[in-house]
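The complex appears here without one of its protein chains, the remainder shown in place.
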Amino acid sequence: MVERADLSPDRRAFYERISPLHMAPLWETFHDLITKEPATPCVPCLWNYDQVRPHLLEAGSLITAKEAIRRVLVLENPALPGQSRITSSLYAGLQLVLPGEIAPAHRHSQSALRLIIEGAGAYTSVEGERAYMEKGDFIITGAWSWHDHGNDTGDPVVWLDGLDIPIVRLFDASFAENYREDIYPQSKPPGDNAARFGSNMLPVGYESPGRHSPLFRYPYARSREALEAMRDGQDWDPYHGLKMEFTNPVDGGPAMPTISTFIQLLPKGFTSRPYRATDGTVYTVIEGSGTTEIAGQTLSWTANDVFVVPSWLPHHHRAEDDSVLFLFSDRGIQQKLGLWRERKD
Amino acid sequence: MVERADLSPDRRAFYERISPLHMAPLWETFHDLITKEPATPCVPCLWNYDQVRPHLLEAGSLITAKEAIRRVLVLENPALPGQSRITSSLYAGLQLVLPGEIAPAHRHSQSALRLIIEGAGAYTSVEGERAYMEKGDFIITGAWSWHDHGNDTGDPVVWLDGLDIPIVRLFDASFAENYREDIYPQSKPPGDNAARFGSNMLPVGYESPGRHSPLFRYPYARSREALEAMRDGQDWDPYHGLKMEFTNPVDGGPAMPTISTFIQLLPKGFTSRPYRATDGTVYTVIEGSGTTEIAGQTLSWTANDVFVVPSWLPHHHRAEDDSVLFLFSDRGIQQKLGLWRERKD
Amino acid sequence: MVERADLSPDRRAFYERISPLHMAPLWETFHDLITKEPATPCVPCLWNYDQVRPHLLEAGSLITAKEAIRRVLVLENPALPGQSRITSSLYAGLQLVLPGEIAPAHRHSQSALRLIIEGAGAYTSVEGERAYMEKGDFIITGAWSWHDHGNDTGDPVVWLDGLDIPIVRLFDASFAENYREDIYPQSKPPGDNAARFGSNMLPVGYESPGRHSPLFRYPYARSREALEAMRDGQDWDPYHGLKMEFTNPVDGGPAMPTISTFIQLLPKGFTSRPYRATDGTVYTVIEGSGTTEIAGQTLSWTANDVFVVPSWLPHHHRAEDDSVLFLFSDRGIQQKLGLWRERKD
Partner (left out) sequence: MVERADLSPDRRAFYERISPLHMAPLWETFHDLITKEPATPCVPCLWNYDQVRPHLLEAGSLITAKEAIRRVLVLENPALPGQSRITSSLYAGLQLVLPGEIAPAHRHSQSALRLIIEGAGAYTSVEGERAYMEKGDFIITGAWSWHDHGNDTGDPVVWLDGLDIPIVRLFDASFAENYREDIYPQSKPPGDNAARFGSNMLPVGYESPGRHSPLFRYPYARSREALEAMRDGQDWDPYHGLKMEFTNPVDGGPAMPTISTFIQLLPKGFTSRPYRATDGTVYTVIEGSGTTEIAGQTLSWTANDVFVVPSWLPHHHRAEDDSVLFLFSDRGIQQKLGLWRERKD
């Protein structure tokens, strides 16, 4: 029901009459529903890894991986507490897997990405193929793919999870299923997907079962090498430095249908020009340090930090060292729907 | 913050420590975020036009079109009061334009459809071309298209509005702009879009400026005639009767990128088999009468009624008379994102 | 073997040595293989219907439809006698079906179009659905579709056939099969394809079995009406007058994958500006009269005439009366392959 001090008695009575019929007056809410420019409720925020890490490890002693199913601390946008959202449409969390632990096999309609922050040598298995993960690696567990994780190393492993949970919820399209065993049986040798799909070739007549990339590990070593080779081109975009999008080799589109993923190199001393776009973006600093100014607020970041730049807030970066960042946002969906915009100042 | 009676002190203390850091324990909410099957909050609901119409007309005397901008009674899902949603992702409302009134010209990133319920001869103008609307006509005012409406007839005109407002809001991508005048100047003769785009031809080398159909009026007369002609084929789908999707002639895809639209003929006496799908759907009865049973609840409908079938609820229809219904849902987006599912029992 | 008067003995001997090894020197033919601009062997040509018609009817008495399989006089480009080509890549012919005759059912990988020139009421059957054809109608019998024709009227019927025979031959991809009976059994009522596919709607979930339009009759009445309605727009392209492409409702692309089809209105007194493009084009005059100047040669045409404008020859039209022409070319394939070019002078 509309609550307004200056509401005339006639209108108030009318609103009370139509409310039980599940109707409401558009004219009272029009300007909230259709705004002149995006008016995201979200605010910028940074999670400093050094500050967050002890809590993550503490969670490790508080609850077992088995009981937790996934031992994750969700990163919530301060403006949306309790909603498990880092931007309006996306979810992010930090997952800890201790030595000897597994995250049991399941699948769900939500798509997930992992960006490895700490530790090397744990694995993610997708439909029976294991990928052993290094720091900075980008991993996809696509929608409805059986997946599980394990850490057979002697050290804790931490990664950032990114999921499209709010999107799937908006469409009321969530499905999930546990595998009958904790570990999905291995059916392909590790590295098969890189050879089969990541070498600028595809098996003749290949038809992808899903809309996500069949290549599910994008090694940091390879991406980092490519960024370094492109440096020579001195081809810096004034707004982005050097920014690449991870692609699905099957169609050249975004690696994941609901989450767009990027890697960005900002060379030491580079300051980007002010920029804004409608895709709220989550940044993970893989290496380097710098600051990002967002609508007047300055976030100082260093390696392993995670920060969020909400939709349509003007921002620019300044790299104090050579910096490499991993980004994810809903840009691809917005573009598919004709909604995406950017503004370069 | 998690509220649970059986929470151990250790965990409660931990949650309190991480909360100010904008973190939350996933394991407390996992099963709410990722459900085994869609768990829409929405419920079925029917708006009986005879019951609703007097209130609509009353709104006509309560507020001018000018003050209202758009004189609309929003149809809200009973489970989501105050949220301007009829399904989780879609908006619907009934708009009244009285004789002599106009709805001033504006444009916005939200896509809109109109389904004419009562009155003939009012117009919708899209980018300077007027379409005069008849009962049952389906009209598109695509994203970012200048549009205005006017009623130069002697009778009130009522239509159903369908918009993707919740979707645009999720992506924080709302833009809107008023035209400098109330009426956008006419630049093309009425009917041009039908000739140019709706005759199974396209201008040579035509490039569509937007992702919506350049054909913006789908006359009921034409659709009805096609349905009648197809009857002879006796090609009834046991789940749907005869169900057609309105298409964009530029690419054969949905007429609108964010809202899928359909017209459905259920012949007299037809009972459909139980069916469910992940796209919550809004039905408008253009002609006929019948019932729809949704998860045990029965809605009785007749011409001009509007009802909603939420995501994943099993339902079937029974036509008492030859019935034609207009449907809209988010099916197309779900399919683009690999999320859509149906189940035929 | 290279034949050239000024060939040195060394080179001649070398060419003779490599010839039995099935090798030849590129440098002798390079400029013939890769030309600075298209150097079509084809020349312009016009077939005047009044002049041609008696011969067509004479063929009617010389051979039965049954013996002929298809009683057609092939229109051959004068520069390519005996090759059954009207342009380098396309085939055209005039087919006569006398009262009471049928053209027996068969199918082949070659795609075919028909443009009705004389007579009304004969039918083309595609996969069991008959379309009764009027003058000016454009009919598709798509690749590998069972098709047959019949004339149950009292008058001869003549149409222009256009096929991609040379294209299929280049790719060595010809397949053909006769149906076990002369007439393919009727399985759908006439007009079903227009209702089901030609009304700006598609059956929900429709998946096209082939790459051609499922709409196989494009009635002249409908196209003519659309052209007339667009006249009001006064939107004449200086090079083309008003030129529309027939589209496949499934994807908005060309109605046929190998042959692009167009209808063009040139108003009385209109003279187009000089134009050239790489797609050699076959024109059929449905109504009107005028001239087309092609690289200095003038063709005078009137209703029912057929003429060909080869690739890359500059040409322009002059309409003496309101004229409507049907065009077909290989433009779509060229565009798919990145080969198509046009030049506007």
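List of remarks:
Should a chain be cited, it is by its letter among A, B and C, assigned in written order, with residues numbered from 1 in that chain.
Operating definition for what follows: a contact is a pair of C-beta atoms (placed from the backbone, for glycine too) under 8 Å apart; a residue touches a chain by one contact, two chains touch by 3 or more.
These numbers come from a predicted model, not from an experiment.
The undisplayed chain touches these shown chains across the complete complex, A, C. Checked against the full complex, the candidates C:Thr141, C:Thr247, C:Ser260 or C:Thr278 give a single residue touching the omitted chain, namely C:Thr278.
Only one of the listed residues, A:Asn248, A:Thr278, A:Thr292 or A:Ser311, touches the absent chain: A:Asn248. Within the whole complex, the absent chain has one touching residue among C:Leu170, C:Ile183, C:Ala221 or C:Ala295, and that is C:Leu170.
Residue C:Gly210 is the one among C:Gly128, C:Pro190, C:Gly210 or C:Pro267 that touches the chain missing from this view. On the side of chain A, the interface with the absent chain consists of residues 188-189, 191-192, 194-196, 198-204, 215, 218, 222-223, 225-227, 229-230, 232-233, 240, 243-252, 255, 262-263, using the contact rule stated above. Within the complete assembly, residues 1, 10-11, 14, 17-19, 21-27, 29-30, 33-40, 42, 45, 47, 51-52, 55, 58-59, 62-63, 67-78, 81-82, 84, 87-89, 91, 93-94, 108-110, 143, 165-177, 210-212, 257-258, 278-280, 310-312, 330, 333-334, 336-341 of chain C touch the chain that is not shown.
Keep this in mind: only the chains that are shown with their structure count from here on.
Looking at which positions face the partner, chain B and chain C present mostly the same ones, since more than half of the interface numbers are shared.
Chain centres were defined as the mean of their Cα atoms; on that basis the chain farthest from chain A turns out to be C. Distance between chain A and chain B, defined via averaged C-alpha coordinates, is recorded as 30 Å.
Chain geometry summary: the mean Cα position of chain A and that of chain C are 52 Å apart.
Remark: chain B and chain C have CA centroids separated by 43 Å (rounded to whole angstrom). Touching of two or more other chains is recorded for no residue of chain A.
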